[in-house]
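I have a structure I would like to understand better, so I am pasting it below and will then ask my questions one at a time.
Removed from the display is one protein chain of the complex; every other protein chain stays in position.
The block that comes next holds chain A.
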Amino acid sequence: MATRMFGMPVQRTEDERLITGKGGYLDDLGAGAYAAAFVRSPHAHARVRDIDVTGALDVEGLVAVYTHEDLSGPMAEPLPLLIPHPAILDGRTPYALAKEYVHYVGEPVVMVVARDRYVAEDAVGRIAVDYETLDPVVGIEAAARAERVVHAGMSDNVAAHLVQEVGDARAAIAAAPNRIELDLDIERSACTPMEGRGVYARWDGRDAMLRLYSSTQTASGVRAAVAAKLGLQLGQVEVVVPDVGGGFGVKIVHPWPEELMVPWAARALGHEVKWAEDRREHFTAAAHERAQRQHVTVGFDDEGRLLGLDVDILHDNGAYLPYGIIVPIVTSTQLLGPYKPGAYRVEFRSLYTTTAIVTPYRGAGRPQGVFAMERTMDAIAAHLGMDRADVRAANFIQPEEMPYDQGLLFQDGRPLIYDSGDYPASLEKIKKLVGWDDFTAYRDAARAEGRKVGIGLACYVEGTGPGPYEGGHVQVETSGKVRVATGLTTQGQGHQTALAQIVADELGVPMSDISVTTGDTRRMPYSVGTFASRGAVMSGSAVALAARRLKEKALRIAADALEADAEDLEIVDGRVQVRGTPSAGIELGTVAVLSNPLRYAFDEASKAATQFTGAADYTRPPVAADDEPGLEGTDFYSPLRSTFASGMHAVVVETDPETAEIRILRYCVVHDCGKLVNPLIVEGQVHGGVAQGVAGALYERMEYDSGGQLLNASFMDFLMPYASEVPKVEIDHLETPSPLNPLGIKGAGEAGVIPGAAVIAAAVEDAEGFAITRMPVSPSELFHLRRRFDKGGIAPLPGAYSRTGEANA
């Protein structure tokens, strides 16, 4: 038996290419293409009165200028609302180019095509747009107050409103012996991948075919959306995704206005056109996430057990709703984490504001939900004077209660049923890893030295690997090399390695013989995309199933050739052989030759498969009625529902008593994503996630002023942490297999980021002795919180949260 690759910490095969500068990203393509640039709205809310392009016309190298007036048919209509939902009251989407109104700074108004991007930007600078400015609506409060509305024809700013309830939460809370309320606030951040968006289109007029390259998280989605808008048949559009320098969610949105305008212009001009987004465009005109206000009311017993939980969420969805309400749905369902809430009621309003759109960013609403739940757990502990870990343990769903039905509908429209998990075991592991039980002594000793240290704990459950499906195609070439394709795209997650590991085991071939293609509609047209930690679960399962089909066929053909029973055969190192008699065998490449009966011999290998070679069986056609030529397998994996990964983070922070700097001393993670395909890759995913969690907790926020101008649209002022700000991450794993898929795996892509804000807030709170209810928190803010606390403006812990609960306590 060859070594099993599944579960091995295999070095990522793509890394050498990517880290030695040999990657091929969107802007590396299309050297001869025209460049596009956009005139973007400088106002958060305005009516476009007039567009005067005459100033640009004498710019040398200018090719074309387009406004909404140049568009017709589906292109002139609003962009699609990708994920409809009955709770959406008024779903507004933008136009490819602004029609009459603009609703955020950065909205594309005019498209310029020119010889190169320099010239295109020169022309952009000379186009005069006359705007009648309208009132901006910035921030959740302003949106909720609705003194001003974002969209004409609406009487308020509520895009969607959803209530889900299990039991009678309000009655349960009213009857509970203890009750507290919390007001929580999380601000906007964003994915900010290293590579921005980008599109490069080639229109072949003779074949009437469009080849589109896009830096996207969904090739098949872009293909369908572009075909629909451009009035093309699906068969006329090929979408190829080159190397992608990060996505983190922002590139699952499609079609972007630019993603439509570029191929549209390429067809109109009969010339290749490319647009590679610059950093400022990415900040203002791509997408953000996170901003929510939450009001939590919770009733609980004297052991800290939840009796009723009532959460009211205001969610800022930005100017439009092209991706629907996935984010607040995820918040309101995943908020429950590993706990049994008693009765639960959650209500959210998704609000329009005149700012960049809000769509999923790694974690996709979970960081906010976990923030609400974990802040609540800490508040209960403070209220009862209990250990914070004990309160959590008192509320855990137990392993023997799995599968556990939370009674809600999840983001995939299917029941929120946890498939498996062992939360008490995770808690034991994290307590041990961080030294939870010894921390009080450490904190007291530090305080005696004038130092402030604190510890925090936060738990989460993450629904991963939602459907509807992904496909796998595996093919053995006559050379014995194996080609694997799956439709979803890759943005650096290591799919080439992980999927090859899976296929290597299934087929019994060395990894070095396997190549994996993702995100190419020519190789796998049926696909959904990369999001919601679904790559390994969905495509991993699909390629495993496809490889199993291929293997079955290979064994059948080899059995004929070897005059053996297929049941007695195995594949080892790319060779089909009789179990126990390895000398009796045949190379997989030769099986591939035999699988395809030929008339013509064009090389030595193919000679073996021609009509006059070998013993023919005249009773059967060369290809049997229920068979196909070639050694290939295709299959699709479509899960019943999502699989639920989980984890717990614990962090130790130190805050400077004078400067209010916040330093992370330790960051510990216990992570359970079922069976690990590759622990190295999973740990890398956790590290990256933690980095973004720390970012959202201590550094990043989108600073809009009241006029809707983004004040920090650059990496100078948007504080993405450097390597020097990201702590060392200590990881321990637990492997609770998923019963839902053939490999027992759960998703791991987003996990690391999810509890970041919650766990760091808890640790800072522990160090400071007063409640932290707003994230992120900067040294400047902590300084002001301390001032307020010193003046009695914030109650000390415990009891900091108790307002309505006091009477009962």
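In this text, a residue touches a chain if its C-beta (ideal position, glycine included) is under 8 Å from a C-beta of that chain, and two chains touch if they have at least 3 such contacts; residues count from 1.
Here, contacts and distances are computed from a predicted model.
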Per UniProt, the name of the complex member that is left out, chosen from "Rieske 2Fe-2S domain-containing protein", "Oxidoreductase", "Carbon-monoxide dehydrogenase medium subunit" or "Iron ABC transporter permease": "Carbon-monoxide dehydrogenase medium subunit"
Contact residue for the chain not shown (choose from A:D278, A:E401, A:D444 or A:E628): A:D278
Residue of A:E661, A:E730 or A:D790 touching the missing chain in the full complex: A:E661
Contact residue for the chain not shown (choose from A:E14, A:D27 or A:D122): A:D122
Contact set of chain A toward the excluded chain (per top definition): 117-118, 121-122, 125, 278-280, 658-661, 699, 703, 711-712, 714, 716-717, 719, 721-722, 724-725, 778-780, 783-784
